[in-house]
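Remarks on the structure that follows.
In this view, the complex is presented without one of its protein chains, the others remaining in place.
Order as written gives the chain letters A, B and C; numbering starts at 1 within each chain.
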Amino acid sequence: MLKYAFRFPNEDSAFTISDDIFGRVIDTIDTDIAERHKMKLIVSELFMNAYLHGNNRDNSKSIDVEMEIDSELFVVTVKDEGGGIAKERFKEMVASISAPEDESGRGITIVQRISDKIQLFKDSDDKFCIKATKKIKKQAKQPKKRKKKKSLEAV
Amino acid sequence: MLKYAFRFPNEDSAFTISDDIFGRVIDTIDTDIAERHKMKLIVSELFMNAYLHGNNRDNSKSIDVEMEIDSELFVVTVKDEGGGIAKERFKEMVASISAPEDESGRGITIVQRISDKIQLFKDSDDKFCIKATKKIKKQAKQPKKRKKKKSLEAV
Amino acid sequence: MNISKIADGDIDILCLEGRLDLASASKLKEISRDIVSKKNCKLILNMESVDFINSSGLGALVSILKDTRSSRGSIKITNLAPYVKEIFDITQLSNIFDICDTDELAKSKFAAR
Partner (left out) sequence: MNISKIADGDIDILCLEGRLDLASASKLKEISRDIVSKKNCKLILNMESVDFINSSGLGALVSILKDTRSSRGSIKITNLAPYVKEIFDITQLSNIFDICDTDELAKSKFAAR
């Protein structure tokens, strides 16, 4: 189980590079592009919510992102310093899908639908945490094994 | 003062992406390419040392990298779970430059020469920390100001 | 995100390349504005080179769709990578967007109207 833990300032310049950074980590996972896209999407939505809603663009606050990765599971926890989402409200959000004409309000539903489990809680520092767990599909068909050298070629 | 704090597993796949991730953060700093290269180099050398020497390639260990940035200062602290470097040995290392024919042994000297201050210490978790502080030079001549839009163009 | 624009008769094609997210959403809306404000506009969004989309990107597409509708125009999305198409399905946006495999297919559908 590999564990990455990143703390970002709740700042515009940090937001701009965050998805890119998570993408670099997720690209190390041995699975297919569709699975990786889903993992990137989960982190992207949760981070954006922490930045915009949880921390409400307050740049004195910070966002924590933990990613735990093994060959079968991707677990991401995003923590912010806001009031969180009431469980009842969360249940309502994921029970329905946004009306087609809505320009927003799809983040949480997307995360819920592509994750296998979502947990909301407060940690010991009273930070609001959303933890999403996703099983990683094994690659359907593997391209011809490239043997070693892989890291060299990626240089 | 923006503060980033990243924890990486002491693992090959994490090492491969680490410089890239630090580079993304450093590229947000408003200075010239030479200054940014120096900051990237400081973090690269310290991270590599933590990975190879401090944690001795043990992938059950982890590396912490904290970057604190404001308009004038770049402060990076790299922590590993190894025994550290004795202060006397450190002094010797930075006092001399590697012999021209040496293929290794230049990391610490480089960091020392491009930083304004280096501190070695153990933190409260008994992790070995190297903290390098570098003043950020103001850009000598600024290219014609591009006004707003910058973030859009970078999309 | 890079966006390039091709005019093909009365059809406008925007080729999107890169990430369709919060940062690029406003850029896309800005660039589409002139096109979708034309009466009866025909717009193709070629998304072959879009390798990431999130809810902000989808929001921008919905916004453009609404603009086309209010000028009685029409919009088609083409060349979606399967993993991007999946996100349209999950959000049921495949139901309101006309998604075509290729630009040619989209053009022939415009012609058949």
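Here is the rule we use: contacts are C-beta pairs under 8 Å (C-beta built on N, C-alpha and C of every residue); 3 or more make two chains touch, one makes a residue touch a chain.
Note that the structure is predicted; figures quoted are calculated from it, not measured.
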item: Per the touch definition above, residue among B:E88, B:D102 or B:D126 touching the missing chain; value: B:D102
item: Full-complex contact with the absent chain, from B:R57, B:R113 or B:K138; value: B:R113
item: Touch with the omitted chain, as defined above, among B:T28, B:S44, B:N59 or B:T133; value: B:S44
item: Hidden partner chain, residues of chain B it touches; value: 16, 19, 23, 33-34, 37-38, 40-41, 44-45, 48, 97-98, 100-107, 109-110, 113-114
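Convention: only the chains that are shown with their structure count from here on.
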item: Centrality ranking, top chain (CA atoms only); value: A
item: Chain A-chain B separation of Cα centroids, rounded to whole Å; value: 27
item: Sites on chain C at which at least two other chains make contact; value: 19, 23
item: Chain B, residues touching no fewer than two other chains; value: 151, 154
